[in-house]
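Here you go, one structure.
Of the protein chains in this complex, all but one are displayed in their positions.
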Amino acid sequence: MELLGLYYYWVFAILLMIGLYAVIVKLNLIKKLIGLSLFQAAVFLLYITMGKLEGGTAPIVTDANANGLFSNPLPQVLILTAIVVGISTMALGLGIVIRIKEEYGTIEEDEIQEIDK
Amino acid sequence: MTVIFGFFLLTLLLITAVAIVQSQNLFVSVMLSGMFSLLLAVNFFLLDAADVALTEAAVGAGISTVLLLSALAITAKHEKAPSSSRVGALIIVIIATLVLIYATLGNPQFADPNAPVHQHVAPWYLDKTAEAIDIPNVVTAVLGSFRGYDTLGEVFVVFTAGIGVLFLLGTQPGPFAQSNPFKLTDPKGLRHYLIPRVVGRMLIPFILLFGLYVQFHGEYGPGGGFQAGALIAAAIILFALLEGENSALKVIPRSVLIGLIAGGALLYGVVGLFGIFLGSNFLDYSVLSSNPVKGQQMGLLIIEAGVGITVTGVLLSIFHAFAARGKF
Amino acid sequence: MTAFHSHLPVLQVIVPMLTAPLVILLNQKRLPWIVATAASLCAFAIAVTLAMSVMAGQTIQYSLGAWPAPWGIELAVDAFSALMLLVVTGASSVALLAGAQSLDKDIEHHRQPLFYAAWLLALSGLAGILVTADAFNIFVFMEISSLASYVLISGGPDKRALPAVFKYLVMGTIGATFYLIGVGLIYMMTGTLNLADMAFRIEDVADQTPILLAAGFITIGLALKAAIFPLHIWLPNAYTYAPNMVTVFLAACATKVAIYVLLRFDFFVFQPNLVGHDFQFTFFLLPLSLLAILVGSSVAIFEPKLKRLMAWSSVAQIGYITLGASLLSVSGTTASVLHIFNHSLAKGALFLVMACLGMRIAQLRIDNIAGIAQKMPWTMAAFVLAGLSLIGVPGTAGFISKWYLITASFESGAMGIALVVIILISSLMAVVYIWRIVESAYFRQPEEDLVITEAPIPLLLMTWVVVLMNVYFGFAPGVPIELATGAAELLHGQTP
Amino acid sequence: MYYVVTFALIITMALALTRAILGPSVYDRVLAVNMLGTKTVLLLSVIAFLMGRPDFLDLALAYALINFIGVFAVLEFFRNRAAKQPEEKP
Partner (left out) sequence: MELFLDIASWILMSLGGVFVFIGGLGALRMPDLYTRMHAAGITDSIAPILIIPGLMLQAGLTLASVKLLAILVFLLLTGPTASNALASAALLAGNRSEQVKSTAVPESEE
């Protein structure tokens, strides 16, 4: 049991770094945006793992499980907001990438710098 | 026993993530990222986060895949061969991962009841919801009422993204549009699209109905404004895919979309202002009606409707902006 | 009236925020600009009343939805946030009042409602960060202001604005997500999101690894947003290719708000509880600030493009602000907060002059503003005065904060002398790069066929208003100093 | 009670994932995505019962809709791309 708990945090760390790696190393702008969404997905996993309670169910109190144990609702609320922030940033980023493709004809970062020099 | 499934699904998650970053073909990494957010949604469901799983599925797997694909249709489909300097960055990333993993050893036990996170604020929400707002779904209660100001900010983040994309791409077709001979509704496409169009036309009403169900079911089960907005937008995007983007525009023209975007955000703000006019603080719904609990429930319903309207309007106008730009 | 008075903190945020949806619905000729300016001036009026009540000694608390503090979200306005609110709403109002024609040049008519709505959202996002006392709420409003600034910057006429704003988007999102991880780790250990409650509950878990990790993540994330030295790469391009009026608004306050959050987190939450944190804070921030000052000023000297030169000088000035904060003394923090106020005055005036020049000249470069002083005398006179304030010549606002910085450095012990020497060297560097422009404008002969008239009246008028404010606050700096010392004492835990 | 089915579903999802990664042509990947989608719907339904919360089936139904729309977005994108310049190689 204890090992799986740590495994959740390790997956968070690995996903975080995969996302950061993709954002930094990849030159294609759309690949950077996908890397960014991976990076944010890792943070969602961290928050939701925090909220889990041993033997608790989802925090929806029906009369059947009125006095049962419930997992923590707060991280879930925060992550609901963070997911929509992530999709908004990606939508804006994609809008910018489309405009860059129309102005520069390419979406590879090194080619853009070439044209700008 | 669900622990073992969590273990498996997390490993699948990691494999998908590595495949997304490694694949040269952008189209493949977009589809894999759709699968990634799908696996993530199942993981959230295992961690008792039903609302978040629904949002991640509706927004992550549904809308972001469609947006990425419509952006890909205009830009490049293949990624250029990678430049040389990758080994150095790889080493740095691996070292950083090991440091982070070592640092996570200090975290509190996974899901143990006496971790600080379960002590301070969470119990208050659980019993205060039953007493003050009296709705089953505590997550919607915290999202709408206890931390309603966060969600107001959230609606305005979506609002900004919507007007940002409209500002960037406008509504008229871009330079690439003329060069693409195939409009979405060309007859040639009909031959092998007959079955999907018939099935689609039969299912779209039910998807819309399900979207409305998720919207107004937010207090009793997983659901709410964001998820419903994403589902309804996905239904109309399906209609646009099958029947052609111009007929989808005839269904909901652009002026209505702008009205939806502004209307939903204003609806949320006005409900908050009512809190002030009726003598209490901003976003306090208990003053909305004589009985405070009824007031809270009424307030929650209205702001969830406002959130749903804005999210639908924004996602649809973003899709139309992308589609008009390059004839996806 | 008093009932209305108690709602001011939340009205500060929702007045511009709720006007934004209204603005996108109007598309008559001048209406979006009028409504946006009215909302911005109303926000400025609220900020002034809040500052006055803070100076009168009131502590302003406001709980949203009438839920008590650690459970609901609470707004709190103190000396530090009152001063920052004045800077943010002031910069936005000045830029909007001055910028009607300049924005007409950059943004086509049918896109203007969307642009002004994004402007109001940037303003309400920044005001939201300054007013709230909830850690996650800061993240939400940081996202609103960042997304709105990306939209504003992408409105720039030059096509190079797009890659610049894409780099800013990627780095800004990474910064915000680092901040989110930090807040998550603190929440994991303390169970609360309210800043005051968090500072109180962090004591008994202070030595555990997640808290140290959280401190690192939050500092790096906010350093990225505040363009502190090694992470400032996005700033020069973003400010250069943005529309002129957007640069006036963002240069005056966008990065400063991130520094405000960094100082508030460090001095309230981390410093009193984490042992040795203050030493680490100085150990990292002091050398970075000095590097920022030296590198920023030296790159500015050799930069031909005027707006890039000013952007690099902003990087240097941010170095001054973090230098003051890293001295860890009350006078050091006062100097730092004071410099936030004075720098936004000086840099706002300089970028307003750039906007005036931008109205008449396409490519703002040193060699193609040769001899411009004969054609645009008022603009260049404003430039000279604003340049003096940036350098810190006595009698201008810049001098006051440089003076406080030098006295704070002296007090900070042995290495204080070295700091003072570096501050003086960098002031000389500032003289060099201001002088390059003045020399090109006044002492070179303009090409004959150049027919240039003076900048449009409202833009010139507002430039001179800001320049005169620079001079006024040089001679009578009572209000900013009082608010800055109040903020410094608050940050160092000595309640006034 | 549900372990056999859950295990089988997860293993099939792993197989679909390998097909998605290995898949030579793009249509194999579309097939894999469609497979993974439907398997997730079944997995979500079984887990809803496994965790004793049968009222969470909305999630599975919502996902079935999203998967249907996702597959069509992919095919629509690909039809458009193939129709435009099948030989287009950037």
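When the chains are written out, they are named A, B, C and D in that same order, and each has its own residue count from 1.
Definition applied: contacts are C-beta pairs under 8 Å (C-beta built on N, C-alpha and C of every residue); 3 or more make two chains touch, one makes a residue touch a chain.
Every value quoted in this text rests on a predicted model; they were computed, and no experiment measured them.
Enquirer: Among the chains you can see, which ones touch the chain that has been omitted?
Expert: B, D
Enquirer: For the full complex, which residue in B:116, B:170, B:196 or B:244 touches the chain that was left out?
Expert: The single option touching the absent chain is B:196.
Enquirer: Give me the subunit B residues in contact with the hidden chain, please.
Expert: Listed in rising order, the touching residues are 192-193, 195-196, 199, 202-203, 206.
Enquirer: Since one chain isn't shown, list which residues of subunit D touch it in the complete complex.
Expert: Listed in rising order, the touching residues are 1-2, 4-5, 7-9, 11-13, 15-16, 18-19, 25-28, 30-32, 34-35, 38-39, 41-42, 45-46, 49, 54-55, 57-58, 60-61, 64-65, 67-68, 71-72, 75, 78-79, 82, 86.
In this section, only the chains that are shown with their structure count from here on.
Enquirer: Using mean C-alpha positions as chain centres, tell me how far subunit C is from subunit D in Å, no decimals.
Expert: So the centroids are 47 Å from each other.
Enquirer: In whole angstrom, what separates the CA-based centres of subunit A and subunit C?
Expert: 29
Enquirer: Specify, in ascending order, the residues of subunit D that touch 2 or more different other chains.
Expert: 51, 53, 55-56 - these are the residues of subunit D that touch more than one other chain.
Enquirer: Mark out which residues of subunit B touch at least two other chains, giving numbers and ranges.
Expert: Touching at least two other chains: 48, 50, 72, 76, 100, 105, 107, 115, 117-118, 121-122, 125, 147, 150, 153-154, 157, 160-161, 164, 168, 221-222.
Enquirer: For the complex, which residues does subunit B have touching subunit D?
Expert: Answer in residue numbers: 1-2, 5, 8-9, 12, 15-16, 19, 23, 25, 27-28, 31-32, 34-35, 38-39, 41-42, 45-46, 48, 50, 53-54, 57-58, 61-62, 65-66, 69-70, 72-73, 76-78, 180-182, 184, 189, 196, 200, 203, 207, 210, 213-214, 217, 221-223, 227, 231, 234-235, 237-238, 241-242, 327-328.
Enquirer: Which subunit A residues qualify as touching subunit C in the complex?
Expert: Per the stated touch rule, the residues are 16, 20, 23, 29, 32, 36, 39-40, 43, 46-47, 50, 74-75, 78, 81-82, 85, 88-89, 92-93, 96-97, 99-100, 103-104, 109, 112-113, 116.
Enquirer: Show me the residue ranges of subunit C that touch subunit B in the complex, using the header's touch definition.
Expert: These residues of subunit C touch subunit B: 3, 7, 10, 14, 17-18, 20-22, 24-25, 62-67, 70-73, 110-111, 114-115, 117-118, 121, 124, 128, 132, 136-137, 140-141, 143-144, 147-148, 150-151, 154-155, 187-193, 201, 205, 208-210, 212-213.
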